[in-house]
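Every protein chain of the complex appears in place save one, which is left out.
Showing chain A:
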Amino acid sequence: MELTGAEIVVRCLAEEGTEFVFGYPGGAVLNIYDEVFKQNKFKHVLVRHEQAAVHAADGYARATGRTGVALVTSGPGATNAVTGIATAYMDSIPLVVISGQVPTAAIGMDAFQEVDMVGITRPCVKHNFLVKDVRDLAETIKKAFYLASTGRPGPVVVDIPKDVTQHKTEFTYPKKVTMRSYNPVIKGHPGQIKRAVQMILEAKRPMFYTGGGVVLSNAAEELTQLTRQLGFPITSTLMGLGGYPASDPLFTGMLGMHGTYEANMAMQHCDVLIAIGARFDDRVIGNPEHFFQEGRRIIHIDIDPTSIAKRVKVDVPIVGNVKDVLAEMNKLIQASKEKRDQAALKTWWTQIELWRSQDCMKYDRDSSLIKPQYVIEKLHQVTRGDAYVTSDVGQHQMWAAQYYKFDQPRRWINSGGLGTMGFGMPAAMGVQFAHPEAMVACVTGEGSIQMNIQELSTCKQFNLPLKIILLNNRYLGMVRQWQEFFYGNRYAESYMDALPDFSKLAESYGHVGMKIEKPEDVEGALKEAFDMKDRLVFMNFITDQKENVFPMIPAGKGLSEMILV
């Protein structure tokens, strides 16, 4: 039977097992929306801004590992989606974003609500398509899902002109696609894996440096097994948190610009560095010249060859899927009879413990002001470490990463690569849709939350019982911190004036608002909020205005050049 393009879109999404489509209607997608209306295979979530649709799809994808789906109209709908697409791209998140386009005959005519979506998104997608013929539609959508979710994941845009959604063709959904130009490597090269294992067994001062790739490839189990059988120290990037349990003594904390003293020092001074699904980002290793260390050998496992040897030279590159490569390594290590240098490892741990004893995460616990770190510690306690935590961007993001000890993967959901303020609440919506029974907290700042505050309305419509943890310092705190350190305390445009009464604001959207001003009220308020299982609670914590994130490596400096408290 012949179907219209719009019917085909909806059928394809159903075939892919799509549960939720986050979107916003408009002229170019009206045919598609009409089919959305008629079906019951997936649920459509009407957001209040297209950026939020993409972030919500993204949050869903990060929490589940499945591909998130967003649907937007042409022109302004499409451009509003771009920030969300770029956010997903930088963190390698699998998304399929369907955008409407003006009819094929109108393309290039400066038609109403026309933008060159394929052109605009080209630098921030894994791939994109403009479908000009309805006969290509089903296969293109199949390819989009395949590309988004395999290899190094990423967002894929499918731009569909309105006439294509009206045209009819015979519908068959391909079971499988192959593309001669796209063949991601999964298994690592056996010879390279052997060399790496040999190097690992000979190490005297080893260090595991893990990243988002561990989470993306669902390799937490393999990583935990590998680390524990060797007893090596391990650190993680912001994106890899939860890939290895943070409460485990082998875990040295996050590394990088706001990483722990012990993780950064061990990273700098190890003799064998094993990088796993991490890309030597500038926020992680600082200045590559300073990072270089004579005699240190580097093993690098990554599915994307461009991540390897991009910023630092490596000795053993392994292109492959983290999960497969680690499983292979575990096998080889278990079978190996090689005697490891336990004495050297012990000396290395003594050194690390010495660094650890600096206690770089200490803060003033006797303050009469609410310390943001304290709120996160209490959040961890009240939720028994079992919440999904999303965040926005700024100081609060770093405190959430540092003080909420993530023991499981896919629990920590934040925008690391693009650093998108406004990500937190819509992402939390996606998480809550994926896990309706779970505790979902969004740690945010008064600057960030106002970038997508309209989504409180979506939360009301769909009864999403999020817990918004606003660390309200009345400043664009991260900006203020840099101004304090590097710009002579000139706080140019970083004070957040004229803030709304957040409690009233939340209440006017039909939610519960709370304002917490004293340290002794923090724990009680959190308990009360999390006891309200079916309500969104917006918690406005009035925190110490001038608190800073420590440790800190100033931009361009090296890992051992940290500013401590």
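Note that in this section a residue touches a chain if its C-beta (ideal position, glycine included) is under 8 Å from a C-beta of that chain, and two chains touch if they have at least 3 such contacts; residues count from 1.
The rule is short, and it goes like this: contacts and distances are computed from a predicted model.
J.: According to its UniProt entry, is the unseen chain "C-type cytochrome", "Phosphate transport system permease protein", "Protocatechuate 3,4-dioxygenase subunit beta" or "Acetolactate synthase small subunit"?
T.: "Acetolactate synthase small subunit"
J.: Any idea which of A:Ser181, A:Ser368 or A:Asn489 touches the chain not displayed?
T.: A:Ser181
J.: Check the options A:Ala14, A:Leu30 or A:Val118 and report the residue that touches the missing chain.
T.: Among A:Ala14, A:Leu30 or A:Val118, only A:Val118 touches the chain that is not shown.
J.: Which one, A:Arg135, A:Lys310 or A:Arg474, makes contact with the chain that was left out?
T.: Missing-chain contact among the listed residues: A:Lys310.
J.: Which of A:His44, A:Arg66, A:His127 or A:Arg340 touches the chain that is not shown?
T.: Only one of A:His44, A:Arg66, A:His127 or A:Arg340 touches the chain omitted from view, namely A:His127.
J.: Using the touch definition up top, pick the residue from A:Cys12, A:Val96, A:Leu147 or A:Ile413 that touches the left-out chain.
T.: From the options A:Cys12, A:Val96, A:Leu147 or A:Ile413, the contact with the absent chain belongs to A:Leu147.
J.: In terms of residues, what is the contact footprint of the unshown chain on chain A?
T.: 118-119, 122-123, 126-127, 130, 147, 179-182, 304-306, 309-310
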